[in-house]
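Have a look at this one.
We show some of the complex, not the whole, and keep each chain where it was.
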Amino acid sequence: MVTPLGDRVLVKRSEAEEKTAGGIVLPDTAKEKPKQGEVIAVGSGKMLDSGERVAPSVKKGDKVLFTNYAGNEVQIGGEEYLLMREDDILAVVNK
Amino acid sequence: MVTPLGDRVLVKRSEAEEKTAGGIVLPDTAKEKPKQGEVIAVGSGKMLDSGERVAPSVKKGDKVLFTNYAGNEVQIGGEEYLLMREDDILAVVNK
């Protein structure tokens, strides 16, 4: 597995994105539609001007919504993941 | 439901936007016309350079005006919502 750097977050995109367990449906036609996935790993967080780091607002296991263009794709063990910045994550889906 | 991150706000767009109860009418023809909606959920607020967060200026239940291009669309339970930044909200409609 990999450890994201700084404010990067490793996300596994949800398989069936059209209709999730929590009832969240993402529109097909929206030009910039958010995507859903699960947080797999987080970095040490964003660095402030003071040099301190702020712990990420998401944690391993969180179901999250993110923008369509968020992140870079990587494949680990044959599966596809996304490495995105914490700021690309729009919301956490409540259980 | 979802919990917005940081300065994100979850907004339910008003059904009948042409003429609201409060008498606010939004022009059809304006190139960048604001939209009206209701705040459903807010995040922890914008992060300052110091790492502190500032509580959002809007709260659940607020009727708000926002710019036409604000936010990303999501569907929850078959209904469409917007996830926008607090700064995209122009004003709160007084009751």
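So that you can tell them apart, the chains are marked A and B in the order they are listed, and the count of residues begins at 1 in each.
Assume a residue touches a chain if its C-beta (ideal position, glycine included) is under 8 Å from a C-beta of that chain, and two chains touch if they have at least 3 such contacts.
Keep in mind the model is a prediction, meaning the values are calculated, not measured.
Trainee: Going from the 2 copies shown, figure out how many the entire complex holds in this file.
Mentor: Counting every copy in the complex, the total comes to 7.
Quick note on the criterion: only the chains that are shown with their structure count from here on.
Trainee: Give me the superposition rotation angle from chain A to chain B, based on Cα atoms, as a multiple of 5 degrees.
Mentor: Roughly 50 degrees of rotation.
Trainee: Indicate the whole-number Å distance between the mean C-alpha point of chain A and the mean C-alpha point of chain B.
Mentor: 22
Trainee: Which chain B residues qualify as touching chain A in the complex?
Mentor: Touch list, chain B to chain A: 1-6, 8, 10, 43-44, 47, 49-51, 72-78, 80, 83.
Trainee: Considering the complex alone, what residue numbers of chain A touch chain B?
Mentor: 22-27, 30, 32-34, 48-50, 52, 54, 57-58, 65, 67, 86-87, 89-94
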